[in-house]
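A single protein chain has been omitted; all remaining protein chains appear in their positions.
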């Protein structure tokens, strides 16, 4: 029996935080996962979830977790879990996630700590599931049977790589990308951005975000080396990112200019390419894979966060304003739901994929 | 006696609109101008200003205009006015402004209609007052003695050209610019942007704004032809603009990447260059010229609209986040007060300059 | 066969407006209604819906309406419709709705025009479905067989009457109510509230809203006269409403102080009363009736619009902060989804009720 035919027990680490809450909302209505364990810091451990958490989702807290007792983030307490989702803060994620995958758990992490490790898949599940090939090397080098870690990307990266992947597959190498983001406040967690900083205002810096984007894009759009032991990030692509925080609750908007290494496509060819893009997770029938990976809009004033962030249940990237760039070749504006495809949703689809492919 | 030593009578056309209101606020506290006449559409003409206007400024309506009777926009009613400021809508500005400058008025317009006419100065007064040399040709070709028109630029253009001018003067030609703007709602006037479009949202299109920016930058940063009869826009600079509307009341933020044609300066050289930039309007002692044309900030998360838009009373451009661009040479983020330097304030400084130089 | 067992053909008048769009979203997923016809002004009539409409819902436009041709609002074009939902502007609703009910259609209106007519039910369907008894008189006086009109209340009224009804039923007459509302922008339609009026701001007036609330509450909480020919509004209750517009997208918040005519209940008795309140539409198994008419929260800082407006799919009223009032007896804060229970949702539940009871 393939693991994709059975219900998998899922743990959520960092369950009281905003990413953890989003994991819980998505898992509670998921046909394949059952929420088995909730882990959080020592301060929360031992409390009933409803007491440990300041719930900030607009979806009501699922009944099934209300009375669950929060556990400490120690693998000893997670016997029976098939997959472990980590919404932990980077400050603690490194040690805790290591403890879990070394204890033979399948870890799907939203934290940044292991993203750039060369045999860790940095996987946007509608883009580069081929990077799962690194798992074998990971296990071998750590002498593990079942344990491994797969990370998803930074939220703004996850939006950007989707159309770039489609374009690269169809029209060949992309030589230069300049991207400016307008990122929502939910990306900063809770309490996160102070209201005095964002009402009638913009914060033109998101600390550490720009180098993350610039590096992650090259890893995700790159390949795997020949012995499947390490990723091989793109070396000929140059990426420049500028990241801003704006007064939007959910949904990162990104304005992108793209230069192709070879003959550039026309605007119509780009539109068609993006519309036709599909991924392996769709072909496998993964539950969370969106019907359309990319939602292309021809309306001149879209995408808009409030109207488009839930396209494909938050798992689609919406691309609009596709037009010629007077400096590079093509420019467009994209929108990604930062806490769904940009965070918890990506981890969950990564886990679905892993199950379908027998990694779990 | 030079006209800069006397009080000039000023008319404001489009006085009931948002640009007109800003003109009134700025003129009411101006030592050189007295508000002499207020012009508006037929619907408002004949009414007392306070009845004709839905006042939307946070500054209280100046006492001196409250009881003024609004006039129709016909030059016949403006005898005695020395300068005419136009905050008219583009839909009507073309004919009305023409009537005024042909009637020998000095017209300072915020409308787009005449901006790209080759012998009309498109003047950001801290950047290219040398374009006033076109006035002589304008008068000659229209057979005018005193009348002329000077326009200021689109609000987002006015922020962008200021640091570009400083850089171009110091480091030579700029070959490529990619700019993404985050523009405030006041730029759209009143009622302007619907609240349902901008709360928890971004509108990724400002109709007509991108081509305007791309063209105006080249005219402003360009020169004048040898017989002083036409401007000579830059032909070797390529500019790509993407314009977004965000939930900010005043102040346009612009994220800019710049490529130089020649040897690029270092980040430190750029900072120094911007800090040291001065303009002729300052040297002439114009009242509205800011102490610092460019306010350079080293704080990593600035400029911010709410905190920095009033730098230099709204006449400075604030530039921050100056750093190397992985794709071009230098990138930075700037902020301009869109209704001051970006609109009414620029027109007024243009008029001050004109008076100092004897054009009025 | 009762009409509640079959699919009913529904028309939406004012289909391009915001209330109309909400009707369409709710009807498209409704098991009992099929969208049969869309009506709008002459300007839209004849166009395909997707061309006639600036869609502003965060739910995607339902496939089934995209290609429908919008009709003029003339009953001649609506043969085959079982129920007619009106989201028309008050400026035109009077004549059009009259034409429809006189043409023997069952009209469920969100407009204010007929609300205070004495034999027209002003029905918040979780509160006063007993007012349907007026329909017989309405038909008789107009000499109609099947046609009639039922209206729902103003959006802010619909939230207020729900807990008041529960309290009145349990603890007897309420003598005085002072209510201050904080109403969302969607209540004003599109374009509605200008962003310059509501960002970093409050508008302390909603034109006509306060007298509407004060009058509607008394009609809804009142009875029917003995010959079932007219409603009998409460005469001994005094209501004072103050209505504000705030920067919230959906959901009206209302701060309410209540004085009872007789012995006042304790805070705990109030909570229990509100928790236990049920309505006839629930008992009949109406699809849109919420599981809990009133969602009582004990969390000290709730209800909050963003977190609670979708309780009961927008058909519940959330009540929190129930406490003693130092001036009257009890005070509390309530939240109602102004475009669901406060508008389209109420009309739809009214129609469900009418079908269950054989009026349609």
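When the chains are written out, they are named A, B and C in that same order, and each has its own residue count from 1.
What we mean here is this: a contact is a pair of C-beta atoms (placed from the backbone, for glycine too) under 8 Å apart; a residue touches a chain by one contact, two chains touch by 3 or more.
This is a predicted model, so every value here is computed, not measured.
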Notebook entry, point to check: Can you list the shown chains that the absent chain is in touch with?
Noted result: A, B, C
Next item on the list: Identify the residue among C:89, C:118 or C:200 that touches the chain left out of the display.
Entry: C:200
Item checked: Contact residue for the chain not shown (choose from A:81, A:179 or A:198) -> A:198
Check: Per the definition of touch given earlier, which of C:53, C:86, C:128 or C:304 contacts the omitted chain?
Finding: C:304
Check: Can you list where subunit B touches the absent chain?
Finding: 55-58, 60, 199-200, 249, 306-307, 310-311
Next item on the list: Can you list, in ascending order, the subunit A residues touching the missing chain?
Entry: 18, 56, 185-186, 190-200, 247, 249
Margin query: For subunit C, which positions touch the chain that isn't shown here?
Written below: 176-178, 180, 182, 197, 199-205, 207, 214, 238-240, 242, 244, 246-249, 253, 255, 257, 300-307, 320-321, 325-328, 331, 333
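Definition applied: only the chains that are shown with their structure count from here on.
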Check: Approximately how many whole Å separate the CA-defined centres of subunit A and subunit B?
Finding: 43
Next item on the list: Would you kindly tell me how far, in whole Å, the mean C-alpha position of subunit C lies from that of subunit A?
Entry: 40
Checklist line | Between subunit B and subunit C, centroid-to-centroid distance (C-alpha), Å | finding: 49
Checklist line | Of all residues in subunit A, the ones touching two or more other chains | finding: 199-200, 249, 306-307
